[in-house]
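Removed: one protein chain of the complex. Kept in place: all other protein chains.
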Amino acid sequence: MAGSNFGTAFRFTTFGESHGPAMGCCVDGVPPGLPLAAGDIQHWLDRRKPGQSRFVTQRREPDQVEILSGVFDGRTTGTPIGLLIRNQDQRSGDYGEIKDQYRPGHADYTYDVKYGFRDYRGGGRASARETALRVAAGAIARRILGDGVRIRGALVEMGGDPVDRHAWDWGAIEHNPFWCPDMATATRWESQLDDVRKAGSSVGAVVEVVAEGVPPGLGEPVYDKLDADLAKAMMSINAVKAVEIGAGLEAARLRGEANADEMRLVDGRAVFLSNHAGGILGGISTGAPVVVRFAVKPTSSILTPRRSIDRFGKEVELRTKGRHDPCVGIRAVPVGEAMLACVLADHLLRDRALGPQPRGPAPLP
Amino acid sequence: MAGSNFGTAFRFTTFGESHGPAMGCCVDGVPPGLPLAAGDIQHWLDRRKPGQSRFVTQRREPDQVEILSGVFDGRTTGTPIGLLIRNQDQRSGDYGEIKDQYRPGHADYTYDVKYGFRDYRGGGRASARETALRVAAGAIARRILGDGVRIRGALVEMGGDPVDRHAWDWGAIEHNPFWCPDMATATRWESQLDDVRKAGSSVGAVVEVVAEGVPPGLGEPVYDKLDADLAKAMMSINAVKAVEIGAGLEAARLRGEANADEMRLVDGRAVFLSNHAGGILGGISTGAPVVVRFAVKPTSSILTPRRSIDRFGKEVELRTKGRHDPCVGIRAVPVGEAMLACVLADHLLRDRALGPQPRGPAPLP
Amino acid sequence: MAGSNFGTAFRFTTFGESHGPAMGCCVDGVPPGLPLAAGDIQHWLDRRKPGQSRFVTQRREPDQVEILSGVFDGRTTGTPIGLLIRNQDQRSGDYGEIKDQYRPGHADYTYDVKYGFRDYRGGGRASARETALRVAAGAIARRILGDGVRIRGALVEMGGDPVDRHAWDWGAIEHNPFWCPDMATATRWESQLDDVRKAGSSVGAVVEVVAEGVPPGLGEPVYDKLDADLAKAMMSINAVKAVEIGAGLEAARLRGEANADEMRLVDGRAVFLSNHAGGILGGISTGAPVVVRFAVKPTSSILTPRRSIDRFGKEVELRTKGRHDPCVGIRAVPVGEAMLACVLADHLLRDRALGPQPRGPAPLP
Partner (left out) sequence: MAGSNFGTAFRFTTFGESHGPAMGCCVDGVPPGLPLAAGDIQHWLDRRKPGQSRFVTQRREPDQVEILSGVFDGRTTGTPIGLLIRNQDQRSGDYGEIKDQYRPGHADYTYDVKYGFRDYRGGGRASARETALRVAAGAIARRILGDGVRIRGALVEMGGDPVDRHAWDWGAIEHNPFWCPDMATATRWESQLDDVRKAGSSVGAVVEVVAEGVPPGLGEPVYDKLDADLAKAMMSINAVKAVEIGAGLEAARLRGEANADEMRLVDGRAVFLSNHAGGILGGISTGAPVVVRFAVKPTSSILTPRRSIDRFGKEVELRTKGRHDPCVGIRAVPVGEAMLACVLADHLLRDRALGPQPRGPAPLP
């Protein structure tokens, strides 16, 4: 059954396989009048695209986006925005021998079980290439959110080695190949990941994405809570195995008095004295920064031979060749940012359906 | 905008506040001909209901469910099943003084910001009482899944103290007030939680829910992946701050060769030699047990005075009276089981839309 | 698969069979702060309820509605509104003998084919009793639309005899048992329908519902056009076989120059000099009255013996006893009004998601 779209009021739909002729995205529900050009989307795509350092796949894909509809005279028209990215570097030959074998940790087996066969070239639909379209949709979502909402992401742990949070510097993330918010940590990771890469192995990572300036009141209880939709958004990204909001798992290790964020008034505005809640209470944004973390498993495409089976019911040993990411979590940072932007844009529009704030019979502080 | 339903092919919709006259649920998309009586639902509700030990809220609610439609001659008819639970023990007086004050860690503030005012009695719509309806829907979901799918849950960590996994015994969970799968751990927790309770404090917990016998092939890539929907399901439960699938966060700390589950054939059937994936690859079930964990924050209703503000823009100190759970994670166990059942039932029906397996042009092992 | 809810931003879900214990409705997405009491809904239910004249079913149902949630201190809270109507007059004995036989023109056969069996009492889920819940949802939709939008309906044709449109008087509709906008026509119908009733036969009807004061700009091209959703809404009402917008079928018999509504400015406001479009162009409301008509087939429950089959594969002759409407179209008038209100409320909220008007880069007239 259909499952290729995301969002409700702001909704995008994607199609495309890793080695097909092209991938596409339809972004629907975009308010009219927003300035938008291909370059605005390309800016974010360029941050995700492969081949930018020795730590990500060496596949050469310009990921050039074309806007096919929904924009006129440089502005969005309110009609669906069609986006197209042609695939360029499709070395299908690399994948021929795994056509009938199931790579451990990959979706090869499950796609075959569900669909009976699969486009095995480069992982087909299950390839992380699909995330380029999420980044493209996220670029449009950022436009909807406007400059008042700032979304940034960082790699906060790689191969079990966490970033030094006391040294956190957002300025650092653009100056190392890991989106690491601490240059000292980045240097450490660089050396570690070189070892991993040379060993033909791979490591996992943890990504943190943060949105500042989110207006309070976003989220639709009780099933379309803001955090519920964020959890779905992040878990739908390839290789993600855990999602945390705010203090996340650590919240379960705090006492009630330590966890609950106290409130005070500063210049007449409600402020929270801490943010264990990650900016969400009861499924609704509080106005504090929305903080989401997700864990990315290590790439399953590795050089070590692994035991598996093939589609004919035989046991095999297989070793993945081809071009791969020693830490696929790196390129997940812009994807996580994009999904955060998409969820927030969707809920901003959904909240507007209730009418302009303030609402209800009584005045708010 | 509407956000009170969950699921697509199997969809339930809930309404009701903690202290209103009743709560209700409409369960839609249920295949016809399944045996169902109120007692089948009541069985699961009784496991969640309050007042069963000194470690959960002392509110007295029989949570008696009434089936209003969709069942005829003891079987489901394929039409929507209406369920009703009358609220009984509504000591609204307990809540009068927090009517205008925002309890830290609660949804009081966000509901007021979003809606302008709120039903403050017992948390209104944000109360964990709503989860009774999830348990009711889950009981019907279990009927759809049939006896071949076994869903069980356990508390695996309380107040930062994890269960001894080597001593795991499913048989234990019904014999202690914590759904703890190890009696020794349960004894330890009992003493710890007595201290917490007497101190008027609260602790968090981690819940693990497991489904065995799940057919491979469930899940709709790429946005309605099985794990994505599970993440949403669990994060939508009150007080949940993190969701993990399989190895979860630990997967990000493993090397690729350690994390990827190898496959072999046993009696002609594909088996996985480990289950770091938690039974899901590429968003589709593998046939291995589906394993989901979620972290529940400590109850925010505590006796320690806390700083906050009120709806008139004044700073206040407040202390929650009333009846509360020292560890709300305990009662989240049956809720997590129910949500797991609902997601699986939904995806079982969604998968059927593709037609009977095997599918596609080539034979599977 | 689930199919018991209607609408997107404003969404209601119904459950309940004709002769079950109760029917219920969950109305979700309602903005907070709107004054609402059971009496506001009851007002509209009373207009639809059976037993009000000799021309509608003599079943005695008070159709007393109970609000179970979503309203606090006399105002909507923004959370889902649960509604319950207990069934009272369930003479199931009347229906016993058609338990295994398929009444021609009824859903007996199709429910059995689809679901394998059915609640045969009073038509079960397929009974027009379900429409009471639509009327209840419509009462809430009217609150959302506010006093600026006026929704009225009338019977414009009965048994092939159309109302005299030149004598149209909205004031008349409350003063005859047919919601007929012309007393002379009503008198004629009264005599005709008495004959039909005494003959144990039934006739069809055409209903027209009109909404004045609808703001321009409602509707979401290209699949959720306002007229597309209205067509679905009306066709989903029991026994409806045709839906028209504006000039409807007659539009297909006009020349382009006669059909296209010209525009002028009156007091600086855009006005249409005619309304063949029925207030909708390109799927978006124009500001002119929204005009929808629908045709209701004659009740299939008649006293004349009819040829059919039974569930055991035998040919039978059957005659429907029980209490029925000689013209079910009469009671469809309040239902059509309600569905019109629901579609408009849904699209009002959906349109708000685009942000406040005016939109886009250039000024409007």
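Here the chain labels run A, B and C in written order, and each chain numbers its own residues starting at 1.
Heads up, the rule we're going with is that contacts are C-beta pairs under 8 Å (C-beta built on N, C-alpha and C of every residue); 3 or more make two chains touch, one makes a residue touch a chain.
Note that the structure is a prediction, hence the values are computed from the model and not measured.
**Student:** Which of these, B:5, B:57 or B:79, touches the one chain of the complex that we don't see?
**Tutor:** B:79
**Student:** Which is it among C:28, C:63, C:130 or C:337 that touches the chain not included here?
**Tutor:** Considering all chains, including the one not shown, the answer is C:130.
**Student:** Residues of subunit B in contact with the chain that isn't shown?
**Tutor:** Residues 8-9, 29, 31-33, 73, 75, 77-79, 221, 349-350, 352-356, 359-361 of subunit B touch the chain that is not shown.
**Student:** Considering the whole complex, not just the chains shown, which residues of subunit C touch the missing one?
**Tutor:** Within subunit C, the residues touching the omitted chain are 1-6, 8-9, 14, 102-107, 109-117, 125-126, 130, 157, 159-160, 196, 201-206, 216-225, 227-236, 241-249, 251-257, 259-265, 268, 270, 273, 276-278, 280-287, 295-302, 304, 306-315, 329, 350-351, 353-354, 357-365.
**Student:** In the full complex, which residues of subunit A touch the absent chain?
**Tutor:** That gives, for subunit A, the contact residues 1-5, 7-11, 13-17, 20-24, 26, 28-29, 32-33, 66, 68-70, 72-73, 75, 77-82, 84, 114-119, 124-125, 349, 353.
Throughout what follows, only the chains that are shown with their structure count from here on.
**Student:** Suppose chain centres are the mean of their C-alpha atoms. Which chain sits farthest from subunit B?
**Tutor:** Comparing chain centres, C lies farthest from subunit B.
**Student:** Any idea how many Å lie between the Cα centroids of subunit B and subunit C?
**Tutor:** That gives a centre separation of 38 Å.
**Student:** How far is the middle of subunit A from the middle of subunit C, if each middle is the mean of its Cα atoms, in Å?
**Tutor:** Centre separation, subunit A to subunit C: 44 Å.
**Student:** In angstrom, rounded to a whole number, how far apart do the mean CA points of subunit A and subunit B lie?
**Tutor:** The computed centroid separation for subunit A versus subunit B comes out at 25 Å.
**Student:** Where in subunit A do residues touch two or more other chains at once?
**Tutor:** If we look for residues of subunit A contacting two or more partner chains, we find 8-9, 221, 350, 353-354, 359-361.
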